[in-house]
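Of the protein chains in this complex, all but one are displayed in their positions.
What follows is chain A.
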Amino acid sequence: MDTVSIQIPSARAASTQGRRLLRTRLPVALALLPTALVVLVVYIGCMVWTVRLSFTSSTLLPKLDWVGLTQYSRLFMNDRFVTSAENIVIFGVLFIAGCLILGFLLAVFIDQNVRAEGAFRTVFLYPYAMSFVVTGVAWQWFLNPGLGLQKVVRDLGFPNFTFDWIVSQDMAIYTIVIAGLWHGSGLTMAILLAGLRGVDEDLWKAAKVDGVPTWRVYTSIVLPLLRPMIVTATVLLATSVVKLYDLVVAMTMGGPGIATEVPAKFVMDHLFERNNIALGTAAATIMLICVVSILAPWVYARYVRPQGRHA
C-alpha cells in the first residue's frame, strides 16, 4: 500500500508536468515551425535542387535529364574555374589571417586607454558599415594608376613611384585582399575589444607583480582567453570569403583578364548571363562541398565529440 500511496501523487505530478510542458512548449514549437519549414524547404530544398541540376544539361531553363559527371569534368577543365578556386584560397587565407592580426593589434591599441577612444573605435569600425560595392569602387579609384595613389605620389615629385597592382595580372588579387582587410578588420577589432574588456583586471595585476612583460601577457594569457571571440570572428570572416562577389565585381570585374575571378562570380555569370544553369550549379555544388568539408571537422570537434565524452 505504501508504494501505491506514493505512486498516485507522483503520477499526478508527472501528468501536470506533462501538461505544463505542452502548454509552454507548444507555442514555442508553433512559433518555430515557419522558420523550420523555411529552412527545410528553401535552404535544404534548394541545395538538393542545385545538386540535382548539376547533373543535368540545363541551359536557360532547368531540365531534369541525367548527364552524370559531365559538368564536373567541364568545370575542372575550365581555366576560369581553376583560377577562381586558387583565388578564393589566396583571398581566404590572407583575409582571415590579416583581419585577425590587424583587428587584434587595433583592439590592443584601443585598449591602452587612448584618448578619444570612441572616435578611434568609430573610425576603425566605419568601413564595415559600407557595402562591398562602395568599398570596391572606392578602392578601384584609389588604386587606379591613372587617378589614384600612384598619380598623387608622382605629382608630389616622385616620378618613378609605381603602384599598379590593380592592373597587373599577378598582383590584382592582393588588391582585393587589401580592400577586404580595410573593410573587415574593424569588425574583428570590435569583437576582440569586447573580449579584451572582459579580461579580469586581477590577471593583469598578478602578471605585473610577477614581472611578466606586457607582450607576454597578451600572447600567453590574453590570447588564449580570447579564443571564443577569435572563433566568432573567424566564422564571420569565413562567410564573407565564401560569398565574395560584389567586392570583385565593383573593383576589377574579375580582371585583368581572369586574374581576380572568384567561384561565386563564376556561378552567378553562368546562371544568369551565360544561360548555363548546369555548369553554374556544378560550381555551386563544389563550393558547398568545400564549405561542408571545412565545417564538418569543426562541428564534430565542437558539438559531437564533447557530447560523446559526457556519455
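Everything that follows uses one rule, which is that a contact is a pair of C-beta atoms (placed from the backbone, for glycine too) under 8 Å apart; a residue touches a chain by one contact, two chains touch by 3 or more; residues count from 1.
One rule holds in what follows: contacts and distances are computed from a predicted model.
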Open item on the list: Considering only the chain that is not displayed, what protein name does its UniProt record carry among "Serine/threonine-protein kinase RsbW", "4Fe-4S dicluster domain-containing protein", "Cytochrome c domain-containing protein" or "Probable sugar-binding periplasmic protein"?
Closed with: "Probable sugar-binding periplasmic protein"
- [ ] Specify the residue from the set A:Q17, A:T59 or A:T219 that touches the hidden chain.
- [x] A:T59
Open item on the list: Using the touch definition from the top, which of A:N87, A:S185 or A:N276 touches the missing chain?
Closed with: A:N276
Open item on the list: Using the document's contact rule, name the residues of chain A that touch the chain not shown here.
Closed with: 42-43, 45-47, 49-50, 57, 59-62, 74, 77-80, 140, 144-147, 164, 166-167, 169, 172, 239, 242-243, 245, 251-259, 264, 267-276, 278-279, 281, 284, 287
